[in-house]
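Here the complex is missing one protein chain, while the rest keep their positions.
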Amino acid sequence: MKTFALLAVLLTGGLLIYGVEDMPGWGDPNSPPSLHVSPRYIEKTMEETDTPDMVTSVLADYRGYDTLGETTVIFTAGIACLLLLRRNRQ
Amino acid sequence: MIIEYENVIIKTVCRLLIPFIQLFSIYVIMHGHYSPGGGFQGGVILGASFILLVIAYGLEESRRRISLKALTIYACLGLFLYSGIGALCLLMGANYLDYGRLPLPISSIATIRAMGILGIEIGVGMAVMAIMISIFLAIASYETGGEDG
Amino acid sequence: MNTFQAQAAILIIMIPLMSSYAVPLIGWRWKGSAYFIALLAIAASLVCSLILLSSVLTQGTIHYHLGGWLPPWGIEYVIDPLNGFMGVVVCIISFLVTLSSKKSVEKELPEKKVRFYTIYLLLFTGLMGIVVTGDVFNLYVFLEIAALTAYTLIAIGKEEAPLASFKYIIMGTIGACFYLLGVGYLYMVTGSLNIADLAQLLPPLYRSKVVLTAMAFFVIGLSIKIGLFPLHVWLPDAYTSAPSAVSAFIGPLMTKVGCYVMIRVMFTVFKPYFSIELIPVTTILSWIAAVAMIVGSIFAIVQSDLKRMLSYSIVAQIGYIVLGVGLANRAGLTGALLHILNETFTIGCLFSVAGAIVYKLGTSDIYQFSNLFKRMPLTMAAFLMGAFSMVGIPPTCGFFSKLYLILGSIEARQWVFVAVILISTLLNVIYFFKVIEIAYFKPRQLATEKEKEILKVVYANGGTYEEIVKEAAPIGMNEVPLSMLIPILIMAAGILISGIFYFDIIAGVIQFAIPSSI
Partner (left out) sequence: MVDYVISKYNYWIYIVLMMIGFYGMMGKRNLMKKLIGMNIFQTAIILFFISIGVKKGGTLPVFMEGATRAADYVNPLPHVLMLTAIVVLVSTTGVALAVLLMIYRRYKTLEENEILRSIR
């Protein structure tokens, strides 16, 4: 079991290291994520949502639906813990 | 099982700290537009203040003050606030979560959007606070064979 | 009506989601209402999905911009024929399974109904959210909703359920994290999360090592999620120990939705020529699938528990679907999609029958099934129909999906796969025949505890052997309640109908659902 785990870990690590070669360097201001979608969030946040904190404006407005899903995840966890651990009064 | 620990220092410090923690959590929720923060962070801080209360005063005492059923209802209401704002946008003829059409007496669409964001942050804060406490209570009171109160 | 049609894409998620928040609120006062809220919400979702499918087929792909933001910036729902088809399949089966769940939930989880149905609705929401979304990260969020609810629902089952659930949590998290890592890698080289946008931005980058790694992580992660052969270890334990209502719900849907995501990633996010020619993902997958078909069936033969047998049979059936995907030609994909339809009906039907048997006998041990055909004729008729479809006997849908898979293998000149499909079919016959033999031909034994109780009473009163036999026999026909029986029969009928009208289904829906560049 342990050898198998070690093998799987080394394989995954090898795959990850293989992928690093073509990645943009750390803090590269010209990497694709910095150029493609995110500039609009940064430049238009005041104009479109009147919210200086871009994380909040993306979280709650541009990608607000993800946040609904995320709140639902935590709601699920809460109800799940109650379902698993509480026993109703007989 | 978390039992009440007779120690004046812990109780007094908690009693002094908890209101400030709660005030800070509300600040974090409301100030999410201008600084790092928002519904999740504020909700978690608010939940942590109640958890501190439970740790200091023991499960038995806090069971009398905090009801799991009420917490579930808070969580549902918070989520209803969130999804209800979205549904209100639907009723106003826009797409889901398109806050721009919310019926608020403000002329600028961007400001209406900011108000919509505030609304959902409050909903998220309520839900996260309630859920955090109920996860903690469910796990902490399992050994005693917790029953619904 | 027109606005309703335009908003159907979001209502399909919003109705069950908001209902799941309402269940604890209303269930606080009226505990019995939980089941009806769940049923109504899923029915409403079913209506929306039918409207969506019909409007997709007549007017083309539907785009719905959440929050009114245009695609690469906001989240978008895209419904094309593939989505629409999957949505309808998921909704129909969920509706039928939910309909039949009432009695068995009342029996197995009497005090937990409200929270159970909350989680149940959230699971349905998660599955539908995966199906309709057009954004890779949004897909991850709903994948996690579906996974978390599934962990929970499995953990409330009988004896070893928590352990099986924990194993599933570990494996499922690895799968989801690999998927998330794939999303991150794609995001790093393109800067986008929208599926359509990614499909446009990726082709010049196909030689990039990052994209290759991302593809590898997508495939491994999703293979864990669907329980493809060497990564299936969590699946049988989890599905066996779950409560009956849950395994009837998760069994047919969870893995199939995972297969849908796999098709979506391989043929929509990436262009088909990347998955087929540049790196041989499809070839590797089809060989793994072939092994899965054989090994899953062999494991199924040696099981003595009906639910565990069906779980291993799911592993084999996943092999069929992935084989169809891996063949990557039109006939193969048609077979795969038809098999998804057929499989949800068949597995749903068989697991519901298993639930009905557990409801009546209190056990799913195959060797206790003697004389079951006399006692529960209608349920067992449905079981027979499911078994026929699984084996692939002509009027049922299973025959046609296997036929298309064989045609696809021939078209790809892979004769080995033809042989594998035939061998796996033979193995299917063996394990289903074992059940049928015991249930039909084996003379009755004193199977259930209840009968033993009766006999003890008779024996204690000094009854003769004849009296004992007479007392034990009366359980002549003892069907499950109608609320369980009717959905099972509808599912059995669905197997037959989808078999008879297979050509209309292919001509009307499935042929549009296959990516056009294949």
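Observations, loosely collected:
To keep things simple, chains are lettered A, B and C as they appear, and every chain counts its residues starting from 1.
Simple rule for what comes next: a contact is a pair of C-beta atoms (placed from the backbone, for glycine too) under 8 Å apart; a residue touches a chain by one contact, two chains touch by 3 or more.
Being a predicted model, the structure only gives us computed values, none of them experimental.
Looking at the complex as a whole, the chain kept out of the display touches A, B, C.
Touch with the chain omitted from the figure is made, among B:I2, B:I29 or B:A138, by B:A138. Of the candidate positions B:P19, B:P36 or B:G93, contact with the unshown chain belongs to B:P36. The omitted chain makes contact with just one of the residues C:L121, C:M188, C:A242 or C:I276: C:M188. One chain is missing from the display, and on chain C it is touched by residues 137, 141, 144, 148, 151-152, 155, 159-160, 162-163, 165-166, 169-170, 173-174, 177, 180-181, 184, 187-188, 193. In the full complex, chain B makes contact with the omitted chain through residues 34-36, 40, 135, 138-139, 142. Mapped onto chain A, the interface with the missing chain covers residues 1-2, 4-6, 8-10, 12-13, 16-17, 20, 23-29, 31, 33-34, 37-39, 41-43, 45-46, 52-55, 58-59, 63, 66-67, 69-71, 73-74, 76-78, 80-81, 84-85.
Criterion: only the chains that are shown with their structure count from here on.
Chain contact topology: the protein chains form a complete graph, every chain touching every other one. Remark: chain B and chain C have CA centroids separated by 36 Å (rounded to whole angstrom). Between chain A and chain B, the centres computed from C-alpha atoms are 22 Å apart.
Put simply, the C-alpha centre of chain A and that of chain C have 27 angstrom between them. Shared contact sites, meaning residues of chain C that touch two or more other chains, fall at 17, 21, 24, 66-67.
Looking at chain B, one finds that residues 72, 79, 83, 86, 96-97, 99 touch two or more other chains.
Contact residues on chain C toward chain B in their complex (touch as defined above): 3, 7, 10, 14, 17-18, 21-22, 24-25, 28, 64-68. Those residues of chain B whose C-beta lies close enough to touch chain A in the complex are 32-39, 68, 72, 75, 78-79, 82-83, 86, 96-97, 99, 108, 110-111, 113-114, 116-117, 120-121, 123-124, 127-128, 130-132, 134-135, 138-139, 142, 145-148.
If you check the complex, the residues on chain A that touch chain C are 15-16, 18-19, 21-24, 31-38, 40-41, 61-66, 68-70, 72-73, 75-77, 79-80, 82-84, 87-88, 90.
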